[in-house]
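This is the structure I want to talk about, given as structure tokens.
Omission of a single protein chain aside, the complex is shown with its protein chains in their original locations.
Each chain gets a letter, A and B, in the order it is written, and its residues are counted from 1.
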Amino acid sequence: MVRTFGPFVPVVLVWWVIAEAEVFPPDLFVGPGTVLAEFRELIAKGILPAYLSDSFTRLWTGVLFGLLIGIPAGFIVAMSRWARRLTWPLLLFFQAIADIAWLPIVIVWFGFSLTAVTFVIVYTIVFPLMISIVSGVEEVPKDLVQAARSLGAGRFRVFTDVIVPGALPAVATGIRTGLGYGWRALIAAEIIVGTSGIGFMMFDARRAGVVTGVFVGMIVLGILWYALDALILAPFERGTIERWGMVRTAEVGR
Amino acid sequence: MPGLTSTEDALSSGIRPSRRGRNLSRRLGAAFWFAVPFVALAITWAVVVEVTGVEARTFPQITDVVRAFGEMWTSGEYLRHTGASLRRVVLGALIGILTAVPFGILLGSSRWASVFFAPLLRFSVALAGIAWIPLATLWLGFGERAVIFIVWNATFFALTYNAMLGVQRIPTQLLQAARSMGTSRPRMFVEVMLPGALPSIVTGLRVGLGYGWRGLVAAEIIATSAGLGYSIFLAQKFFRTDIIIVGMITIGLLWLVTDRALLAPLERRTVERWGMKAVIS
Partner (left out) sequence: MSLSSRLRVVVACGAALSVLVACGGDDDDAPETEPTQAEGTEGEAEPSPELPELTEVTIGYVSAVDQMGAAVALDLGFYDEANLDVELAQPFPTGVDALAALDAGEVDIVQVGTPSFGAVLQGMDLVYLGNYSGSSSQLGIDETMAMVASQDSGIDPDDLSTLEGKRIGVSIGSINQLYLLGVLEEAGLGPDDVEMVNTAPPDMAAAVETGGVDAAVIWDPWPITIRETVDGVYDVIRGGGYIAYIGYIVSTREYVENNPEAIEAVLTARAAADHWMRQNPDEASDVVVRWIPGTELEVAQEAMQYNIIQLDPRFSACNYLALDTMLQLFADMEVVEGTYDPNDHFMPGPILSVMENNPELFEDLPEIPEPAVITPDYVFERGEAQAACPA
């Protein structure tokens, strides 16, 4: 923990110095003290928890549906050669359409609602996840599958005991990538649709010309994602690799 | 992969198609199989719209989209918006590469600097792109500069972080050997570290551009008067779902081509050439 967060201390100090020296005009750049004060105030007023929970609810709903749809779909496509051939190009193409680009038409369909935002987040997660699972399953060494078969395992057992564990690192990677896109899509949606949430809070502060609110939002977001990624997602990904002993050619950063 | 078995058969039966011919038929085969799902999708689309009788303002028929594209093309609008978006991405990415790669390599060359900056960089990558839109538009106002800033921002941090990690991963024996041969510092950077970190750098570029492209679309919706993001958002005001779909397909194609035809092969080649696998940020 100290190793992860410790090095930020000198950074905060440097930041404080820059702000105090007024290298930049104070209405465009504020120091850690001001940000902390604003942070406390937003929590005290209940604004920050409310916005955080709004953002989080949207993200969580989207992620849940994304996983529920993406994981089974990914495996179904991965297990059938024909399904793979037919859908792989489509998967690539749809993943290439930036999720944000779906906002306008989704707004036409669902208006500015939770459904619209959820749709965008689900979309953002499903495709990278499926692509990751399909390539993950493909990379499960064939001799492992054959070994299991020769030991008398039926198709189903091969699936549950060899393929799923083997593809688990890919699932973890897919989730990590999908989430990375997902929360960004959420922030963009909140800015554009603009009713509540962290993205909205930042943009609203910007409209009022108050940079402190923007800083607070960015730091909160950064800390949340950084913590999520560094403490949960990345180790999970590493752990699945270690646990099931598959040698992956791609290393995971730290 | 389809096509291989047939050439094996061809070889074994004594017919020897030329190497170029084999490659060509393999490529054509691959292209065919790549196109089939899209054709199927287009047919399904046309049929479903006809059968369900859905309104054009909710979901357009494929012919509407083709017509809209035609109109946008002849009026020059299509090129104007696509050109604006591309220009911003290219500029942002170029500036990103030019600033991030030297900086990243510099950081990577110093043990102390890497350790100090790594968490900060990682934090910045976590935040890269879209989350900077409110700040960017506050500092730079609406318009070109803010959008290019977002693309630069997304690519810069991902590239710096990965360049740094890439240099860190160069086997120390290699570095020591180069040093013991009396290589000057600048030459170390250019001839040892840069090639060594190249696979990581390319991965960083891929990740960064991925975020940057999305950030671009979002920033265009919010902050400009030209560009693909802007045009689809304007179309939404008038229920012009056909224009929206033209825009979406364009966005998809542009990224697909960039990623698959440019970046992925580049990544593969640098890995093959310098024999080290890349790092995911």
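Here, a residue touches a chain if its C-beta (ideal position, glycine included) is under 8 Å from a C-beta of that chain, and two chains touch if they have at least 3 such contacts.
The shown structure was predicted, so the numbers you read here are calculated from the model rather than taken from an experiment.
Of the options B:W45, B:F116 or B:F142, the residue whose C-beta touches the omitted chain is B:F142. Annotation: of A:T34, A:S113 or A:S135, A:S113 touches the absent chain (contact as defined above).
Where chain B meets the missing chain, the touching residues are 55-58, 75, 138, 141-143, 224-225, 230, 234, 236-241.
Although one chain is not displayed, chain A still touches it through residues 46, 49-50, 52-54, 56-58, 60, 107-108, 111-114, 117, 193-197, 206-209, 231-232, 235-236, 239, 242-243.
Rule of thumb we're sticking to: only the chains that are shown with their structure count from here on.
Only residues 4-5, 7-8, 10-11, 28, 85-90, 92-94, 96-105, 107-109, 173, 180-181, 184-185, 187-188, 191-192, 202-203, 205-206, 209, 211, 214-215, 217-218, 221-223, 225-226, 229-230, 249-254 of chain A touch chain B when the two sit together in their complex. Within the complex formed with chain A, the chain B residues making contact are 33-38, 40-41, 57-58, 115-116, 118-120, 122-124, 126-127, 129-135, 137-139, 165, 210-211, 213-215, 217-218, 221-222, 228-229, 232-233, 235-236, 239, 241, 244-245, 247-249, 251-253, 255-256, 259-260, 277-281.
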